[in-house]
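The complex appears here without one of its protein chains, the remainder shown in place.
This part shows chain A:
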Amino acid sequence: MVKVTANNIEMRFGSRLLYRFDSLSIAQQQTVHLQGDNGSGKTTLMKLFAGLQTPTSGRIQAHGFSSSPWWRRNPLLGKAVYLHQHPYLFDGSVAYNLNYVQPFCELSTQEIRQRTSSAIEMAQLGPLMQQQAASLSGGERQRLAIARAWVMRPKLLMLDEPTSNMDILSQQLVLTMISDLKTQGTGMLISSHQSCSLTSLCEQSWQIEQQQIMATDAASPIARLNQHKRELHYVTAN
């Protein structure tokens, strides 16, 4: 089972301290709801766990990942996948974007082909395959980005506000794909301001508050209270 551990982490942007914590880890088959105010560093934390960013001090350690070739120093890239809040789609068709991951998958050709057609079906992308990715709506873009990650069957997946600005249909399709990845053993870190069908999949909650990160059981009274306070604050702010 793969696991990423962050030890003695301090994250700063210039003189501004974002947060400091002793130890946090995320493993396969673990689903975590990441909460925090705007600017508290949720995206940065997910990028740390995905190997896209390095902490100011401390260590991010990957355990149980298959060995990488000498020219790929970071074992997390391609295995702990991070999805942006507004996903980036490459210049080209929907098919081009979906097939982009094929050379980097650690799956057999037949399996990749099967997963690609399943992803098209699950995300209902069939009629859009030859369309330019730039012409997709927000919800379609998010579905395509999640379908692209679903094909890879990543060990870990970081989802940054995955259902923000989505209609009900897109939310349901995304939920189906994410639930499916969960049953396949993918560990997930999901950031979201509000409780939604996706966050109900989470067993654990990480709360960024006052430059610290607190990990609690998602069902615990503290986590529920924090979530309730956050939603109240979110509604008031809007």
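The criterion applied here is as follows: a contact is a pair of C-beta atoms (placed from the backbone, for glycine too) under 8 Å apart; a residue touches a chain by one contact, two chains touch by 3 or more; residues count from 1.
By definition in this document, contacts and distances are computed from a predicted model.
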Which listed name, "ABC transporter permease", "Multisubunit sodium/proton antiporter MrpB subunit", "Menaquinol:cytochrome c reductase cytochrome c subunit" or "Protein arginine kinase", is the one UniProt assigns to the chain that has been left out? "ABC transporter permease"
Among A:Pro87, A:Gly139 or A:Pro162, residue touching the chain not depicted: A:Pro87
Out of A:Lys42, A:Lys79 or A:Arg115, point to the residue that touches the absent chain in the complete complex. A:Lys79
Absent-chain contact - pick from A:Ala27, A:Leu52 or A:Leu175: A:Leu52
May I ask you to list the residues on chain A that touch the chain which is not drawn? 47, 50-52, 71-72, 77-82, 84, 86-88, 90-91, 100-101, 104-105, 132, 134-135, 148-149, 152
